[in-house]
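The other protein chains are all here in position, but one chain of the complex has been omitted.
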Amino acid sequence: MVNSDNLNLLLKVNGTQHTLQIDPRVTLLDALREKIGLTGTKKGCDRGQCGACTVLVDGRRINSCLTLAVMYQETEITTIEELAKGDELHPMQAAFIKHDGFQCGYCTPGQIMSAVGLLAEGCPSDDAEIKECMSGNICRCSAYPGIVAAIQEVRQMQPNL
Amino acid sequence: MNKTIGKPINRVDGRLKVTGEAKYSGEIPLENIAYGVIITSTIARGRIKHINTSVAEKSPGVIGIITHLDAPKLYARPNFGHEGAAGEKLAPLQNSTIYYSGQAIGVAIADTLERATYAASLVKVDYVVETPLTEMGKERDRAYPIEKFVEFTVEFALGDADAEFAKAEVKIEATYTTPTEHHNPMEPHATAAVWEGENLTVYDSTQYIFGMREGLAKMLGIPHANVRVLCKFIGGSFGCKYGLWAHTPLAAIAARQFRRPVKIVLTREQMFGLVGHRSETEQQIKLGATPEGRLTALIHQGISQTSIFDEFVETFTTTSRTMYAVPNLRTAQSVVPLNKGTPTIMRAPGESVGTFALESAMDELAWALKLDPIELRLRNYAEVHPARQVPWSSKSLKECYALAAEKFGWSRRTPEPGSMRDDRYLIGMGMASACFPMEHFPASAIARIFADGSVVVQSGSQEIGTGTATVMAQLTADMLGVPVEKVRFEFGDTELARSPGTVGSGTAASVGTAVHGAAKAVRAKVVALAQKDPNSPLYGVPEPDIETSQERIFVKNNSAKGETYQAVLARHNLEYIDANFDAKPEEEEEFAKCSFGAHFVEVRVDPELGEVRLTRVVGAFAAGRILNEKTARSQISGATIMGIGMALHEETITDPHTGRIVNDNLAEYHLPVNADIPPIDIYFIDEVDTHVNPIGVKGAGEVGITGIIAAIANAIYHATGKRIRDLPITPDKLL
Partner (left out) sequence: MKPFSYVRATNQNTAIQGVADRQSAKFIAGGTNLIDLMKVEVAQPDRLVDITQLPLSEIEINSDGLRIGALARNSDLAYNPEVRSHYPLLSQAILAGASPQLRNMATVGGNLMQRTRCYYFMDIAAPCNKRDPGAGCAAIEGYNRIHAIFGASDKCIATHPSDMCVGLAALDAKVRVAGSNGDRIIPIADFHRLPGDIPERDTVLEQDELIVAIDLPNSPFAKNYHYLKVRDRASYAFALVSVAAALEIENGTIKAARIALGGVAHKPWRAFVAEDILVGAKPTEETFAAAATATIREAKPYRHNQFKVEMAKRAIVRALINATEKS
């Protein structure tokens, strides 16, 4: 058992190990944004009510605002910064641009990570089901139709869906 | 080379936004940053008797706490409509008076966010509590009339509307109510303040960097030349990031006092108190008509809320003075001061909720007359602006009705309410008109061609997600005949050319005209150099014979006879060549200028459970020239969806006893989610409007929210026979 005010913590984000000295109150979201400097993951509500903070943990999408960084040692955390490989965008990123699945761009990393998580879960083919599966990500600019179109395009590109 | 204007090209900042590289105001890396957390009042009326910061100050990592007891002097700014306006006429932390719940009463600064947040919670406050005024209906006796709000007419009369209404053969008289709403952009308001000597730089999520500079400087009592405001990306706004609110001056004074950069990011809950809202409204509409459906009288009047210390008017009568040809017209509004914050502009302020009332009433009239709702609107089509009696710069509303009706399949609608069913569900079809006045503000821009052929165009505007950066690059690229990728639009910095706030759907028209002018001017400069240069293939060629394309200037129909920009600049040993342009709106008002549209909606109502689902939306819009079909469509579609939220979901609820907002979060304040949204088909009517501005733009940011709300209410009436005049139309109202 460990009991300490400031904890030493090893966080593996996008394949890189980060050693942090951290107040246990720091959420996974704030660790990414304020401690590691990965500001691609956004804080919209900080209460699990908007989805802007969505990241993948061991491939599954979660809200990084509602959980503590100290609980995520020995996991693989993937953020929006990891999706593009150099100049080459992830197909979901490219599809979001093509279908204008965003306006201000603030919810966009969360939308894209959620969409990538959805693909891994086995994306439904029906628009209505995709919308339901993406309803944990609020877009106030309301680019919803473009988001659904982008996901449909990437889904259809995948051979086994 | 193909022109890009009008084409659905991708956003120029798309890559930055989908990769997470775009930096918003709270994300700018700054050395030695400290975190500020605002402390807010838990009562809505009274004063602070005692505020104890001693425990908070001793909390680990705390740098300091500022309250009204020790805050430096700040100078209150007028609210709205003045240069450098604040969101509220209330400088923070200047005395102990509490006017509304959620008012800023202090700020805690610490070395980490967690420590600052905790310190803020440790500040103990004793209040002298007075009974707050919280309910507009109960306080209606305190209402006072408004003649004019800033430059907007409110009180108006044409003919004798009351007498004509009294003797009208067909009458509709109804009251419509709309609740308090909050903008809730996804990015919380953020500001980071950095002092260097007497100079202050703020990275602020603002819709108006120049207004922020002016207002902040005046509030701090320093020259505005000492203040620089930057806003590179802003995560949505919709009006609540226009005025100066408490967090920005608080970050500035904290950074000055503690001699290090201070960042303040509002919490979502604070965004329900510190940064304005759309006021609730209670609107009465009276329509008088002939049995043939010609309007003889229109009266639109009612009340909205303002704060105890400010006057803000939700100008909901505007559309009633604009939409229909009616010879007798009267509008009047009053405001009721309550212990709530000062309302502010929110997407189509006035027009959104006002059009809901007017277009619901028109639907009621159509039903009373047994007339098709489109036909009723056509019979009262305003060929000139009804209140001002001047012609339109352009108006294609008839075409909007026709196109949207056809695409929607309006002819399949059976008029009788409750007559269309799908199994146990009731199907309803409704329509409404949309209208938003065109705004044009002064703006300046600089266009610069570099020796390597790259182009930069600058204007200190903001990109709030509307596609500003993209269309400005397009306007420049087309003028200079270069690909969009060669053009960089630089914005979001008060060091750049002065631009207006991103409000009133006016940025494309205003900044676009400036950018267009600057690009044209720099092109002319290059052409002039070539014409006068014996070494140029264009030597002596008159300007009208010159064309630009493929990054070259050349003789029309003889593209071989010409040269590149680089060649001209190189021969003259120029690193770059540039030109600026100051665009001003025309002063004379010989035309009325509005964007118009029509929304058609199909709903599916569960008659037993009261749940409403939209099944499809079709809209047709005429907004002058569309600069980019993709981003314009997104704006209209996004506004439509915000209107869906207003129609069905959104309502800020205040506890009547305490004046505290009870649903100050996104779990209980229901923004539309993906599952709420049906297919939305938006069409544009091509319009060539030579009167509005040189680029023919009328604006598309807000018109899309105006018609949809009534269209939904009208469709619900058609489905159920229930006329809901009180927003939002939640399931309980349909049981």
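First chain written, first letter: the chains are A and B, and each begins at residue 1.
Throughout what follows, a contact is a pair of C-beta atoms (placed from the backbone, for glycine too) under 8 Å apart; a residue touches a chain by one contact, two chains touch by 3 or more.
Worth saying up front: this structure is predicted, and the values here are computed from it rather than measured.
A.B. asks: Would you indicate which residue among B:147, B:416, B:589 or B:655 is in contact with the undisplayed chain?
C.D. replies: B:655
A.B. asks: Write down which of B:10, B:52, B:94 or B:117 is the residue touching the left-out chain.
C.D. replies: Spelled out, the listed residue whose C-beta touches the missing chain is B:117.
A.B. asks: Check the options B:198, B:375, B:495 or B:608 and report the residue that touches the missing chain.
C.D. replies: Answering carefully, the residue with contact to the hidden chain is B:608.
A.B. asks: List the chain A residues touching the unshown chain?
C.D. replies: 1-5, 7, 23-25, 27, 46-48, 51, 54, 60-63, 66-68, 70-71, 114, 117-118, 121, 131-133, 135-138
A.B. asks: If you put the missing chain back, which residues of chain B would it touch?
C.D. replies: 42, 114, 117-118, 121, 269, 608-611, 613, 648-649, 653, 655-658, 660, 662-663, 665, 667-668, 670, 672-676, 730-732, 735
Rule of thumb we're sticking to: only the chains that are shown with their structure count from here on.
A.B. asks: Chain B touches which residues of chain A in the complex?
C.D. replies: Answer in residue numbers: 23, 25-26, 30, 33-34, 37-47, 49-50, 52, 79-81, 83-84, 89, 93-94, 96-98, 100, 102-109, 112, 128, 130-132, 134-148.
A.B. asks: Of all residues in chain B, which touch chain A in the complex?
C.D. replies: Those residues of chain B that touch chain A are 10-11, 13-24, 27, 29, 112-115, 118, 183-188, 233-238, 265, 267-268, 464-467, 630-631, 633-635, 637-642, 665-667, 671-675, 677, 679-680.
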